[in-house]
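Here the complex is missing one protein chain, while the rest keep their positions.
Letters A, B and C mark the chains as written, and numbering starts fresh at 1 in each.
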Amino acid sequence: MLDRVLSRKRLLELVDELAHARRIVGPVKQNDHYFYEPVDRADRLDLDFSYCVYGPKAFLLPPTQTLFRFKQHAGTFETTPEHNDEPLGIIGVHPCDVNAIRLLDHAFANTHPDEHYLTRRRQTFIVGIDCPGPCTEGVFCGDMHGNEATTGFDVMCYPLSRDDTGGDVRYGVVFGTDAGREFILYAQAGDPPSVEDERAFERYQIEKQAAFPQQIPYGVDTLPDLLERSYDSLLWQATARRCYSCGSCNLSCPTCYCFNMFDEQELALGTGERKREWDGCQLRSFAEVAGGHNFREAPASRLRHRIYRKAKWVKEREGIAGCVGCARCDRACTAKISSVEIYNQLAEER
Amino acid sequence: MKNVTIDVKHVTRVEGHGNIAVNVADGEITKLELQIVESPRYFEAFLRGRRWYEAPHISCRVCGICSVAHTTASVKAVEAATGIEVTEQTLLLRKLILNAEQLQSHVLHLYFLAVPDYLGVGSVIPLASTHGDVVKRALRMKKLANDICAAIGGRHIHPIAVHVGGFTHFPKPDELVGLKHRLEESRKDLFETAKLFTTLAVPDFTRETEFLSLQCGGNGEYAFYDGDLVSTKQSEPTKVEDYRTRVLESVVPHSTAKHSRSPHSPAYMVGALARFNNNADRLHPVAKEVAEMLGLRPVCQNPFHNNTAQLVECVHCTEHSIELIDQLLTRGLKEEPPVKPDRFGKGAGTTEAPRGILFHEYEIDGDGKIEGANLVIPTAQNLANIEADMRAMMPELLDSGMSKEQMTLRLEMLVRAYDPCISCSVHLLDIEWD
Amino acid sequence: MPLIERTSMYRGDSLYEPRPAEITAVEKLTADENLYTIRLDGGGPLGHDPGQFVQVSLVGIGECPISICSSPTRLEHFQLCIRRAGEVTEHIHRLDAGDTVGIRGPLGHGFQVHELHGKDVLIVAGGLGIAPVRSLIQYILDERSRFGAFHLLYGARSPAEMLFQTDVIRWRENKDVNFHTTVDRPDEQWRGHTGVVTTLFQELPKLDPHETMAIIVGPPVMFKFVVLEVLGRRIPQKNVYCSLERRMKCGVGKCGHCQANNVYVCLEGPVFRYGELKALREAIG
Partner (left out) sequence: MRPRIAIFSLTSCEGCSLAILELEDQLLSILDAVEIVNFREGMTERSWDIDIGFVDGAVSTPEDKREVEHFRECCTKLVAIGACACLGGLNTLKNYQDEDEYRAYVYGDCAKYFPTTPAQPISAVVNVDHELPGCPMVKEEFLKFVTFALAGRTFKLPEDPVCVECKKKGILCLYEKGIICLGPITRGGCNAICPSYGAKCEGCRGIVAEDALKAAGVNLREQYDVDLADVLADVRMFGAYQEKTLP
């Protein structure tokens, strides 16, 4: 069911309105590729983007982030936590990235809520743009159900009619939150959906189903089981022979959220910051402890760990899939190690 | 004084390792040597076999201080050898980054290496407390120059984005606007610097010298990036590819290494003073004014005024950079992929490094591998001239009633005035006079 | 697996801010290990379970996880036994009484002492493994009447590396505990047992397998052999506990470093039942 129907022109006007109160981030074309970038005007966004090289994660969980500042004096110390509550609007988030953000939300909110993430997240307004078909070759979001987002956005826009000349696209809009509803309705933007629109939306959904090719033929729901039985497969070693342990797969993944913590001091000592920075389980020292013992010394054990997290463990722990099928890991890998290929090879072994 | 032995090992506040050794017995100079004890590096040898596009990235490592100049001479040589014509935008960016390096190098030399002599201290460090403003100003000027290099090339020392055929990175318009504002601001700093220099007692010494530099044809600009060879003894221009007719390297009987001489003189000078002497009329009007204010007029035969010429060039580079940025902004910056070669062969490239005219020459085989390389470095060209100056100056010093320490300092100041860059001396420069 | 929730242990609104605490005493235990007695700023108990740990901070240097080695029944302070192993621990070793450290915690899942109440307890500790269980040992001795028989086996590499020497002497004399020690490499003075810790099992009386809870803490190599002994005495897997070590940064289940297969050691552990661990291939190697 649609909540509203809206032209792209009107949507961009709303974004310009939004820009008065929020920093706006969205897809911007640089040569042949798209990146999420801060913009000052909505017309710098390219909502016809295929995919962004990296997801919008960096705006919610920055590559390096100060957790607190410290000051040492009189033998003791004082700390001041740092939270970023600058209002932010991320415009043009595809369903895979919406789903990835949902996982981050969950991971940072559960058990011990992490206000450094959550403060930012609460201040973030997300406008999703749905994908009628795969954005590029090699994605397997259709298999991972990453291509459909039902929550995790403020509004989601479905391009019901496309106009290849870059003119006015007609979006069917679904509200994900009250803030999303207000964003559209407060401005009285667009129209209530007509019966025609609802029909178009149904057709859209059906065509979308067919548009995504199956990349994992035996079905993704069997993956946890398949992995369970493949712990000792030789494939891990065979594939890891090529792995650089460069972590590009981790760091370009929109759902990876592991981090490292470190202190930085001023030259004059006495003041400084404790920070966190992105880390990745494929990097060599990720599981190394003092004295040099490494719990995952072999590249194969690290590769296996990542794949298990993506396709099994995260889902088991958090209830939300650890992989959305965007294939950014596969594209980032200069060794051309592909997670889909691994899944399929394991299935063939069985 | 009739007898004196001077032995400086190593001359400080110069780039690279050099010694001064002088013996005077009964008023006769029995030994006068500027010994270069820098380790030889063999760039010309190990460039062979490397691929054409690596030449600038390897040969910029000849020298950390003037690595933009080396990169520039190198890309020009490879382009000459491969028939590449670069775009207008590439030229503007190259001139801008080269200007910035001149600025950075001259500021470093003036404030960190030369000024301490005039203020009677051993380095800039004590000045941080006694002349805090001066040091901060120097750092500010140096940083601006570095930031320009970084915006265009990625960094000053061994720039990244400067490639054969063009650039791999392009500054954003607002970056350039910001830099332009800072350049405009820095006019104040330059003026203060000029004022400081009018108060310094530059030693009074002259020796008739030939000055060699580039000069742009017609009414062209003050030559840094391009031009033909001219000198105060031969003003008809010589094309770069014929540089070997103007820069003669030969073995002199009393030396175990080669010297550079010209067809007209046994020694000649390159560098800021040479450029000024040949091209003063092409300076930016503001730079001309500053030259006037500092009393610098062509042809100036006092090598200590190389420092003054450097300062005048700082003004010129600043004004010229502002103009270049304006041009770039008016044209609008485009991302242009570097131009690819259409043939391989032999070619020479030249540019004015902060310390003078610099030549790179390569021969590239059909597979794009370098077969032969020749690099001629400004400092190497100056060494014979420094020695000639020392020889001419020594009798004056001996008559002046100076102490040995004062004489030593004066000789060191002379060497430093040339701002020698001894590490640059990859080529034919180990000189041991006997 | 229980996920403990105890957000009150953080200062303000950051999970990662340590609170200042004063070192009130430093005791040298061995060449590389010191015992630190620590009092939170403003006093008050830490409120931990035996087996839990804290993140110890030196601002400007970093942070590292250290087990609490004193019993929660000792209210006025807590103790940490710290081995010099790297950057942070090295700097901690430069501190004296009166200096300040930062503390985050208690963190992790410790021994659920109520599950041990009324049971016989067998503790087997090797090396630095004695540190986390010392908290439990003290607790059992403080609350002796709540437990049945109490056997404690402790192995160190050499007499010089034996931790808590004063405790060891006291425990030896204490009738409330059946305590045995061994060393791998004896020195001249050593008159006790020699050999790996499993050799001490011959000192044990017949155990009642269904009434005995076994706790094994020590280096991974020791762990396997001790498990064999314990299971060999028919103690059910669910009654065997152990404590795991992993690299840790956040200590609160976010940073991913301590993950062993699908558990986060800092959340679900470090104390696990052997039954739970069995499924974790990475946990026991």
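The criterion applied here is as follows: contacts are C-beta pairs under 8 Å (C-beta built on N, C-alpha and C of every residue); 3 or more make two chains touch, one makes a residue touch a chain.
Source: prediction; values computed, not measured.
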Chains still shown that are in contact with the chain withheld from the display: A, B, C
Option from A:F35, A:Y204 or A:Y218 whose C-beta touches the chain left out: A:F35
Residue of B:V62, B:L176, B:L328 or B:L358 touching the missing chain in the full complex: B:V62
Touch criterion as defined above, residue of A:E78, A:E277 or A:E316 at the omitted chain: A:E277
Listed residues B:H156, B:K180, B:R246 or B:H360, member touching the removed chain: B:H156
For chain B, residues in touch with the removed chain: 10, 12-17, 37, 39-42, 44-46, 48, 50-51, 54, 57-58, 61-65, 67, 108, 112-113, 116, 122-125, 128, 135-136, 139-140, 142-143, 146, 153-158, 160-161, 163, 167-169, 251, 256-258, 423, 426-428, 430, 432
Residues of chain C (touch criterion as defined above) contacting the omitted chain: 60-61, 87, 90-91, 94
Sites on chain A contacted by the missing partner chain, in the whole complex: 30, 33, 35, 53-54, 58, 63-64, 241-248, 251-252, 265-269, 277-278, 280, 283-285, 299, 331-332, 334-336
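As a convention for this text, only the chains that are shown with their structure count from here on.
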By mean Cα position, the chain sitting nearest the middle: A
Distance from the mean Cα position of chain B to that of chain A, given in whole angstrom: 52
Separation of chain B from chain C, taking each centre as the mean of its C-alpha atoms, in whole Å: 67
Residues within chain B bordering two or more other chains: none
Touching two or more other chains - residues of chain A: none
Residues of chain A defined as touching chain C within the complex: 67-68, 70, 72, 75-77, 79, 81, 83, 107-108, 110-116, 231, 257-263, 265, 269-270, 272, 274, 276, 279, 281, 286-291, 295-296, 301, 305, 308-309, 312-313, 316-317
Parts of chain C lying in touch with chain A, wherever the complex brings them together: 3, 5, 7, 10-18, 20, 41, 59-63, 85-86, 89, 98-100, 102, 245-247, 249-250, 252-257, 259-262, 267, 281-282
